[in-house]
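A single protein chain has been removed from this complex, and every other one stays in its place.
Chain nomenclature is as follows: A, B and C, assigned in order of appearance, with residue numbering initiated at 1 for each chain independently.
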Amino acid sequence: MSIAGFEVEVDRGRGLETEEMTLNMGPQHPSTHGVLRFVVKADGEIMRRAIPDVGYLHRSIEKISEKVGYHGFMPYTDRVDYVAAMFCNQGWGMVTEKLADIEVPKRGEYCRVIAAELNRISSHLLSVGTMILDIGAITPFFHAFREREKINDLLEELCGARLTYNYMRIGGVAWDLPPGYEEKVLAFLSQFDRMLEEYDDLVTSNKLFRARCSGVAAISPADAAAYNLVGPNLRACGVRYDVRRDEPYSVYPELEFDVPVGTGSAGAVGDSFDRYLVRILEIKESIKILRQCFQQIPDGPVVAKVPRKLKPPAGDVQIRVESARGDMSWYAVSDGSEFPYRCKVRTGSFAAMGMIEELSKGLMLADLVTVIASLDIVAPEVDR
Amino acid sequence: MLQQFLDSLIADGTLGGMPRDVAYLIGMLGAGALVVFGFVLNISGVTTFVERRVWARIQSRIGPNRVGPQGILQWLADGIKLLMKEEAIPFAADSALFKLAPFVVTVGFITAFVAVPFSSALVIADLNLGILYITSMTSLVVVGIMIAGWASNNKWSLIGGIRAAAQIVSYEIPAALSIFTVILITGTLSMQGIIQQQGWGPWDWFIFHSPFTFVGFFITFVSLLAEGNRTPFDLPEAESELVAGFVTEYSGARYLFFFLVEWGNLYVISAILVTLFLGGWQVPMIPGLAESPFWLNLTQAVTFIVKSYAGVITMMWIRATLPRVRVDQLMSTCWKYLLPIAFVNFMGTALWVLIWPEGFRFAELALTLLGFSMVVYFFYRVVFHLRRSGAELTFSPLS
Amino acid sequence: MTEFSMFPVVFYLMAAITVGSAFGVAFTNNIFYSAIALMFTLLGAAGLYVMLAADFVAVVQVFVYVGGILVLTLFAINLTSRIGDVSVSNRSLGRFPSFLVLGLIGYSMVRAIRTAAWNVVEVGDPVPTIEAIGDAFLTQYILPFELASLVLLAALVGAVVLSRKELKEVRG
Partner (left out) sequence: MEAAEIHAALRDKFSDKISATDEAAKDPSAVVDGAAIREICAFLRDDERLRFDVLNNQTGVDYKAEGYIEVVYHLYSYEYRHGVVLKARANRDEPVLPSVEEVWKAANWLEREIYDLLGVKFLDHTDLRRLLMPEDWVGYPLRKDFVEPEEYHGISTTRESLLR
C-alpha cells in the first residue's frame, strides 16, 4: 500500500487485521458534478478502489435521434453536455454535413469557431472553478463564475440562451453575429486577460492548492492512450495531440494557436495539477483564437441551403470535434430516410470516467474529489 | 457583586424564608442564563452575519442585506427559522446520543466563556487557572463531535468524527506548548493576570516580547485554527468530501447548536490570542480615565472586542482564500513542523526569561518594527496586485 | 430553622453522577455507551475535586482525561470493526473470577475505611493550589517527578517503536 508517495509495509503478522469499509458516495453528493455514484471501498482514509456507478442521467439521447430527424435532433444535442453545448451542436452539424455532403459557408464556420471558443472558455472556467471549490477554497470559484457569467451574457446575445444554446444548424449557424458583437467580445477579452492573470496568481501559485494536487493520480501517456483519455486530460499527460491541430476541421487550419501540454511543474507529469494548468493555458489559447477570428472573418451568408427534409445518402461516417472535454467522436449511420438510422457520441467524460476505478487505487479519500474534478467529469456527458 | 445583591434581598425579606444557598443557586442560574442568552449566543450570531458579509465582499457579492438595516438582523432570522424547523432524527441513528451530542458541544463552548475577560472588571469569573480552564473546557467540544459522528449512524459522519478527534488531539499539543511560553513569562495562568503584565503599546505585547513568542504566536494561531475546525483545517466537516461531516444528519435546532459553537469558537480563539499575545484590553492611561470606572471599562471592552474581531475577520479571510489540506498533510504539519518548533520555542523562551527576566527592550522594539513592516509590506502587495490587474472589484450584473 | 447548605446536596449529586455513570461504564452492553458514561464519571470526579478545593487537579482531570484519554478511547472505538452498526455489544467474560476480585477488593476497602484514622479538617475557602503544587514538584518531590517523566519518556519511545512502519520511497 502506498501513502503519499511512500511505500508502506503494513505488518499483518501481529493480528492487526483491518476491515474494508464500503462507502456510498452519491448519487447526491456535493462534489460529484451531477448525479454520479461511487461505491468506495476504503481502508480508513485510504481508498482500495472507487467503483463508479453511472446511468442516473441516462436520457436515451441516441435513441431519440432515431425518431426526430436530422434537423430536429439539434436541440437535443445541447443536453449531451450542457456545460459545453456548442461542441455537441457542432459535432452533430458536422457529422450530418459529412453524411449529406453539405458545404458550410466560410462566415458560418467562423461564427461556429467564435461560439465554440467562447464556450470552451466558459466550460474551462467552470471546470477549474469547481475543482478549486472541491479542494476547499471558495472564493476562486466565485471569481471564475463571475467571468463565466459575462461569457453567458455574450452567448445569450448571440443565440438567446445561456446554457443550451441550439445555435448551430446543419450547414452553418442559426444567426449571424449581432451588430457590435466584435467590440463587445474584444472588450471582454482584454478585461478577462488581466483577470485571468489575477486568478492565476491566486490559485496556481497557491502552495496548499499545489500540495493538494501534485502527484495525485498521475497518468502515464501509455495509460492515457489505452484508456482513450482525450482532450486536456490527455495533453496533461504530455501527449501533444489536439484534434483541432492534428485532424483539422472547420477553419482551424487558418488559425494559429499552441497546444499546451503538462510538464509536471508541481510534481509528476500528468497529475491533477497538470490537468488544471493545461486548462488555464488552453483558455489563453482560446483567447488568441478568438482575436484572430475577428480579424479574419469574411462577409457572406452564415448558413448553406439545406432542404427542410434532409435525406442523406445511405452510409456511415464518423467525425471528431475537440470539445472542452476533449475529442468528441460522433458516428452516424444513414439509411437514406429522413431519420438517422443510428447515432452514437463517444464523449470525453465517458472515457475519463472509465479510468477512475483504476486511478483511485491507493489514493486518499479526499483525493477522489480532486481526481473527479481534475478529470472534468460532467455526469450527463457520461450517460447521455 | 451578585452575592451582595442577593444578600441584601435576603436581608430585607423579599425572598421570604428562602435558604441562602438556594437563593445563590437561583441567582447564579439566572445570571448565567442572562449571560448566555444576552451575550454568548449573540456573539455567535453576529459573527455569522459578519462572516457572510465579509465573504460576500471578498467574493464580489453583496451578501445578506434585507433583514434590518444592512441585513444586521439576518442572524436572528436564521436562528428563528432553524428553531422552528422540524427536526429529523434518522431512524437508524442512536437517538439518545444523537440528541445529547449538540448539548455536550454547547456546554464545552459556553463554559469556556466563563474565563474570557473583556475589561479589567468585565469577566464572569477570573479563575486563577483561566487559560488552562479554557483549553480543558473546549476539549469537551471534540467529545460532542465524536458522539455526533458516531450516533448519526452514517459513515460520512463517522469519518468526520474520527478526523475531528485525530486533528484536535494532535493540535492541542503545539497549542498548549505555545501557550505555556507565555505562561513562562507571566508566571500566572489567570487571564487577567496575563493581560495585566502587558502594556497598551505593541512593544509591550507578548507577541513582540522575544523572537520565540513571535513565532509562538503564529504556531498558536495555526493550532487554534485547527482546533476550531476552520479552513484550511476544516476536514471534519469538509463539505466537498464528507458532505457535511458530523453534522450531515442534523437539522433544526440541533444543527443550530453546532453552528453556534463553530462561530462562537471563532471569537473564543481570537480572545485567547488577544489575551495571550496582543495586549488584551490594555488601553493607554489618558489622565482622567482611571477615575471613572465606567469609561475605563468601556474603552477597555471596546479595545478588546475590536482586537478580537480583527482576529475573527482574519480567520474569515483565510477561510475565503485557502483550500483545505489533506489528512496526511494535516498530520505531518502538526507532528513534523509545529511540534518541534513549539518545543524549541518553549526552551528558548525559558532561556530568554532566565537571561532577561524583565524583558529585553531592544528586541521588543525591533520585533515591533519587524511586525509592522510585515503588515505594511502585505498591504503594499495587495495594492500592487490590484493596480496591476486593474481588477473590477464589484460586479454589476446590470451593466 | 437551621441554615440550609447546598454543599452536601452538591456533593451527593456529584457522587451520584460519578458512581452512577461508573456503573454505566461497567454494565452497558454498548461499548460506545461505556465510553460516554466514562466521560460523566470523569466529570463527576472533577466536580468532587473542585469541592475538595483542588482546582488544579480538577482542571487537569478534564484536560487530560476528557480532552485526551477519553477522546483517544472514543477514537479507538470508532475505528473498531463493524462500529457502523449501532448495536455493538461487549459480552461479559469470566464472571466468576471478576466476582472473586470484587469481593476481595470490596472487603479490603471496607476494612480500610473502618480502620483508618480519618484526619478531619474544616472546609475553608478555596485557595489557589497551583503555586504550591509547582513548588512541591520542583523541590520536595523532584526525584519522583523526574522518575515519572522518565517512565513517560520510555512509554513514548516504546509506543513509537511498536507503531513504526517501514517507509520506503516509491518514486525516485
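In the analysis below, contacts are C-beta pairs under 8 Å (C-beta built on N, C-alpha and C of every residue); 3 or more make two chains touch, one makes a residue touch a chain.
Bear in mind that the values here come from a model prediction, so they are computed numbers and not experimental data.
Although one chain is omitted from the display, it touches the following shown chains in the full assembly: A. Checked against the full complex, the candidates A:71, A:98 or A:210 give a single residue touching the omitted chain, namely A:98.
Among A:41, A:71, A:342 or A:361, only A:342 touches the chain that is left out of the view.
Annotation: of A:117, A:285, A:322 or A:383, A:383 touches the absent chain (contact as defined above). Between the chain not shown and the residues A:60, A:220 or A:265, the one that touches is A:60.
Interface residues of chain A with the unshown chain, by the touch rule above, are 54-55, 58, 60, 62-63, 98-99, 222-223, 225-228, 239, 241, 246-247, 315-318, 320, 327, 329, 331, 333, 341-342, 344, 346, 350-351, 353-355, 358, 383.
Following the convention adopted for this analysis, only the chains that are shown with their structure count from here on.
Averaged Cα coordinates give chain A a centre that lies 43 Å from the centre of chain B. Note on chain placement: the centre of chain A and the centre of chain C lie 58 Å apart, centres being C-alpha means.
The residues of chain C that reach two or more other chains are 79, 84, listed in rising order. Chain contacts: chain A has residues 21 touching two or more partner chains.
For chain C in complex with chain B, the residues that touch the partner chain are 1, 3-7, 9, 32-33, 36, 39, 55-56, 59-60, 62-63, 66-68, 70-72, 74-75, 77-79, 83-84, 86, 128, 130.
Chain B contributes residues 55, 58-61, 155-156, 159, 231-232, 234-235, 238-241, 243, 319-329, 385, 388-392, 395, 397 to its touches with chain A in the complex. Of all residues in chain A, only 3-4, 21, 23-24, 29-31, 45, 132-139, 142-143, 146, 149, 191, 194-195, 197-198, 201-202, 206, 208-209, 211-212, 364-369 touch chain B in the complex they form.
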